[in-house]
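Missing here: one protein chain of the complex. Every other protein chain is in place.
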Amino acid sequence: MEELGITLVRGIGEGSVYALVAMSMNVIFNASGILNLAQGEFVVLGGLFALLFLPTAPGTAVWIGLGIAVTLAVGAMMAVEGYVVLLPLRSSVEQHSWLVTTLAAAVIIQSLILIFQGPDPIVVDNPFGTFDFLGVSHPILYPVLTGLAILTFVGLRWFQTHTLLGLTMNALRQDLEAARAAGASVRRLQLSSFAIAGLIVGATGFFGAPLLGLSQSAGISFALNGFVAAVIGGLGNQLGALIAGPAVGMLSVLSIFTVGGEFKQAVAFALLIGVLLLRPEGVFGRPAARRV
Amino acid sequence: MTVAGDAAVTSRHASSRRRWLRRDTRLELLIGTIVVGATTILPLATGSIYWGQVFLLANIYLIAAVSLNILRGEAGQISFGQGAIFGASAYATAMAAGLYGVHIGLAMAIGVLAALVFGALLSLPALRVQGYYLAFVTVAAAVVFPELLRAFDEHTQAITGISVFVPGVGSTLFLGMDWVAVAILGFAIAALAAHALIRSSRLGRQMRVAAASPEAALSLGISPGYMRVAAFGISSLGTGVAGALYVPLFGFVSPGAFPIALSILFYFAVVVGGESTIVGPIAGVYLLHVLPNNVLTEFVEYRLLTYGLIALAIMLFFPTGLIGTVREWLNRLFERPVDPMVSIAPLVDERQLAALSKEESAERPVLRVRDATKSFGGVHALDGMSLDVRSGEIHGLVGPNGSGKTTLLNALSGFVRLESGEVAIDGVRATRWSARRRARDGLGRTFQTPRVFEDMSVWENVYVTRVATGRAASLSPAALHNAQARWESVRVATLSFGQRRLLEIVRVLRSSPRILLLDEPAAGLAPEERSRLGNVLRLLSRRAGIGVVLVEHDLRLVWNVADRITVMDEGRVLYSGTPAELGNEALEAVLMLGRRDAESD
Partner (left out) sequence: MISSRVLRRTTSALTALAAVLVVAATAGASPQKPSNATAAQPFKLGLLLPLTGPLALPGSRIRTAVQYAVSEINRKGGVRGRRITLVTVDDAADPTQDVQGVTKLINQDRVDFIFGPITSDGMLAVVPFETRAKKAAIGVVGSPRLTPSVMRYGFSVLLNAGEQARKMVAYAARRRWTRVAILHDSGEQGKSANVVLRQQLSNRRMTITGDQEYNVGATDMTAQLLSLKGGNPQALLLFPTSGTDVGRVLLGMQQLDMDIPVVGGYGAHFGADVARVAGRPAMTRLVATTYAAFGKCPKGGVPNLTKSFVNGIRRFNPDGFGTLVPALDLAAAVRDGIWVMKYAVEGARSTSGDKVAAWLERNSGKLGRGLVNPKVTANRNSHFLFGPSSMVLVRPGSEVSPGVYARADC
C-alpha cells in the first residue's frame, strides 16, 4: 500500500515536473520547430531566485507575489535566449544551428550560475508541510506541482484557442519548415513562445525548489527528462506531455522497487528508446503521412 | 555499336578521366595533413611532452569528429552518440588488455569491433526515425552508457577504472614519436583522407542525395536505409579507432572520461568547424577543446564559459561553420556566372535510339495503370483511374489542383501504395514493387522543385548513379564525357532555375529510363525556357524512345507537345485522347475546372 502511495504521489509529482518542462519545450517547438536544450537551466534559475530572494518564513502572499515576479523575470530571460538562438536561422540555409546554439546557451548559463552563485546546492525551505496518504507522509508540494502542471495545461489550451497570439502561434506548427525560415513577424511570434516557455519553467523552478535537487550542474537532467516526456507524449502535443510526464515518473519510481535505484535514469531512457522504435510519433502523436 | 561495346567505351573513358579527389577537397586534405602533422610532430620533436600529449589527444578527438562529420555532413544523420561509441571502444580495449591480459594490438581490434557493434545498435533507430528524433535516441544512449558501465561494476571494474600497461610507450622511434604517436598521427591523416575520398566518390554523393532528399534517392534507385547504415558503419569504424587509440595514450580508462559532454564536443566540433568540410573538424577541435582546456588554462573557472561563448559566437557569425564560411567566401570571390551549361540535345545518342525505336513496338504500352484507387482519410485522391502510356509517347496529365495528379505520380513512383488497381511497367506487374525497384527497372522521375544539390558541382549531381546496363543508353557516353570537363567546375548554386530542371532531367536520363514522370516541369520557367523544355520533351520521346508522363498546369505547353492527353478531376479520368480529338471543348472544360477551383478558394 505504501509503495502505491509513494508511486502515486512522488511518481506523479516528479513526473509533473517533467511534464512542465516538456510542455514548455512543446510551446517553443510548435512555434519554431526548435527544441530548446537549455530549458533545464532556466528551471535552476527559477530556484536560484527563490533561494536569493525568499525571506526565511514567507507568508503565502509574499511567496506567491515573489513567485510571479520570478516567473516573469525568467520568461524575459528566456526571450533573450530565444532572440540569440533565432538569429542565425534568419539568414542562412543551415537550419540546424539551434542544436548548437541552445546547447551552447545551456553551457553558458550553467557556468554563469557557477561563477556567481558557486557550487553549493540550492536548498530552499519547504513552506508547506506534509500530508498523510496510505501510511506515508508526503510533502504537500508534490501535489502542488501536479496542480501547477494541470493549470499550465489548461492555461495553454485557453491561450491557444482564445487569444489571437495563441491561435497564430499554434498555426505555425502546420508547416514547421516554413516557420523556421520565415520573416520578421513570425520571428516575433517565436520570441513570444520563448517567453511563455520561460514563464512555465521559471514557475516550476521557483515553486518546486524545495523538492528539486537544484544546483549549477542540475540543469541538464531536467532538460533530458523533459525531452523524454515530450517525445513519449508526442512532440508538440501538450496533452501527451501532461500525461507522459507523470507516467514516466511513476514508472521510474516503480523501477526503484523492482530493479534498484541505480537504474532509475536508465529506465526513463529505455522507455524513450522503446517508444521511438515502436511508435516514433509518440503515444499521442499523429503518424507522419509519408514513410520514407 | 552494340550495347556491350558502348559500355566498354564508357568504362574506358571513365577510368582514364577518373579523379579520386575533387580539386577543392585535395587542397583541404593537403592543408589538413600539414596542420595535423605539424602540430603533432613539432612539440614531440622539440621535447615538449605536455603539448605533444595535448595534440595527440586532439588528434584522437579529431578522428572521432571526422567520423561524425562523415555521418552528419555526408549522410545527414544527427548523432549525439559518438562519445558513447568512443567510450565503448576504449573500454573494451582496456578490459581486454587490462583485465584479460590480451596483447594491446588485439585489444585495440576488439575495441574497434565493440564500436562497430555499438554503432550498429545505434543505427537501428536511424532506419525508423530521423532528424532530431535520432539525436534523442543517441543522447539517451550516451547518457546511459557510463551509468550502465558503473552498474555492472563487478565485470567492468568501472568504479575505479582500469589501468593498462602498454609496452613501447615512451620509447622513441623517430622525431620524438613513439609507436602510439605514429599510430595516432597516421590514423588522423587517414581519417581526413577517408573523408575526402568519400566526399569525392559516388558513394558519398549517393549519401548526400539520400540525406537531402530521400525521395529523390529512391527515384534514382538509391536506398536511403542502406546509405544510413553504411554511414553509421564507416563512422563507427573511425570512432572505434579513435577510442582504441585512447588506451595506449593514457594508459587508463574509466567511465568518467566519456560523459555526454564528450558527444556534445564532437558534435560542436563538426558543426562549428563547418560540417562536410574536410578541415572543419580540425578547426572545431582546436577552438572548442584545445583552446579552452589547454591554452587558456589560467582562466580556471571560466573554462566552461569560454567554451560556450566560442561555440555560440561562431554559430552566430558563421552559421555554416568557420571553414564552411571561408569556403563560401572563396567561392563567392572567385565564381563567375556561367552561360547556360546544360543542354540535352547534344547528349542524346540519336543513332543508338533510332535503332531502338524500330525494335520496340510503338504499340505496346510501356506503362499501364488500371483502376488505381487511393484514399487519404476520407478523401478519394484516386478513384479508379486508368492510364496507358506508350513508348516514345508524351502523355499529358492535366486537371485542377486536388484532382489526384500528384498522388498518381507518387503511386507510380512507389512512394504511396495503391489500395486497389494495378500498375504494369513494360507489361510486367509492378504494383507491389518498391520505389527503388521501379527506379532500377527504368522508371524515372523529376520533382516540382528540382532535387539538385547546391553544394555539389553539376557533374557530381549527374554522376550519382551507375549507368544502367541491360537497357539502351539514352545518353551518349562520349558526349557525356565531353561535358564532364565543363560541368566539373560549375557549382549548381550558379545555375538558373530552368538549368536546374534540365540538370535533373539529365541525371535521370543517365539511368536509361523507359518511363519518365515529370511533375510540373514548367513551373517557374520563363517563356523561352518553356519552349526549350518543350523541345527537350520531344527529343526525349521521339529520339530517346522514352514514355513521358507530363503533369502540367501550362495547358498551352501540353497541347503543343503531347501526343495524348488525359484530363483528371477528383481522382477520375474525365477525358482521354489526342489533342486533336479532345479539341477546344476539352481545353475549355479544363479551364473551367481550373476557374471553378480558383473561385472556391
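Going in written order, the chains are labelled A and B, and every chain counts its residues from 1.
Heads up, the rule we're going with is that contacts are C-beta pairs under 8 Å (C-beta built on N, C-alpha and C of every residue); 3 or more make two chains touch, one makes a residue touch a chain.
Quick caveat: nothing in here was measured; it's all calculated off a predicted structure.
Touching the chain that is not shown, out of B:24, B:328, B:422 or B:570: B:24 (per the contact rule at the top).
Residues touching the missing chain, restricted to subunit A, are 2-3, 6-7, 10, 14, 111, 114, 118-121, 123, 130, 135-139, 211-213, 215-218, 221, 253, 256-257, 260-262, 264-265 (touch as defined at the top).
Residues of subunit B in contact with the chain left out of this view: 23-24, 27, 30-31, 34-35, 38-39, 42-43, 46-51, 53-55, 57, 147, 150-151, 153, 159-161, 163, 170, 250-254, 256-257, 259, 286, 293-294, 297, 300-301, 303-304, 330-331, 334-335, 489, 491.
Operating definition for what follows: only the chains that are shown with their structure count from here on.
Of all residues in subunit A, those touching subunit B in their complex are 35, 84, 87-88, 91-94, 96-97, 99-101, 103-108, 110-112, 114-115, 220, 224, 227-228, 231, 262-263, 265-266, 269-270, 272-273, 276-277, 280, 289-290, 292. Those residues of subunit B whose C-beta lies close enough to touch subunit A in the complex are 78, 124-125, 128-130, 132-133, 135-137, 139-141, 143-144, 147-148, 150-151, 214-215, 218, 224, 260, 264, 267-268, 271-272, 301-302, 304-305, 307-309, 311-312, 315-316, 319-320, 376, 415-416, 454.
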